[in-house]
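What you see is the complex with one protein chain gone and the rest in place.
On to chain A.
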Amino acid sequence: MSYAYLFKYIIIGDTGVGKSCLLLQFTDKRFQPVHDLTIGVEFGARMITIDNKPIKLQIWDTAGQESFRSITRSYYRGAAGALLVYDITRRETFNHLASWLEDARQHANANMTIMLIGNKCDLAHRRAVSTEEGEQFAKEHGLIFMEASAKTAQNVEEAFIKTAATIYKKIQDGVFDVSNESYGIKVGYGGIPGPSGGRDGGSAQAGGCCS
């Protein structure tokens, strides 16, 4: 259970763009062609390694439907990272990105790292949004961009890890006050660099660094 940092992610975007499938591919390494509509939010977790440090990702997959917006907005503020997902075969999901972004800017903390993901890139023959358009949008709004496929797992790991790496770099650069958990970042037991920072030494020094 020990980790250097814990990052909270949210996954947002229109309904049906494959948010839950991306999460399932990332946490369970499997693809489910037919996924139930997400109600409210669902939770998933995975450990990754960045810069040789174990990092725990807590991911909240939100419902894309408008009726759940008021619930899902509650998750923006405390998240360190957001995956904003659209479907490259459905133009309207791309067109809605601006309103999602506005929502995020309004409710999230300013330092939230946002990764733009054009999902379903395996369906190239049905493509309705070009890669360049995605890149252009990301550039304009200061987002990281990647096209991915929850079905083939292409770029799924990369998307989550690249987001984490960006957050990690921001921490190194001193952008965050990591003692303030409201940014969606938590320092774990193994997080304080030092000779004793072993994985299992954590519980022994439990009282020290965590409160």
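Convention: a residue touches a chain if its C-beta (ideal position, glycine included) is under 8 Å from a C-beta of that chain, and two chains touch if they have at least 3 such contacts; residues count from 1.
Please note the rule applied: contacts and distances are computed from a predicted model.
Asks: What does the UniProt entry say the missing chain is called, choosing from "Signal peptidase complex catalytic subunit SEC11", "ER membrane protein complex subunit 1", "Adhesion regulating molecule" or "Golgin candidate 6"?
Replies: "Golgin candidate 6"
Asks: Which residue from A:Val41, A:Ala128, A:Ala153 or A:Val187 sits in contact with the chain not drawn here?
Replies: A:Val41
Asks: Can you tell me which of A:Lys56, A:Lys120 or A:Lys151 touches the chain that was removed from the display?
Replies: A:Lys56
Asks: Since one chain isn't shown, list which residues of chain A touch it in the complete complex.
Replies: Counting only chain A, the missing chain is touched by 1, 6, 8, 36, 40-45, 56, 58, 60, 70-71, 73-75, 77-78, 107, 181-182, 186, 203, 211.
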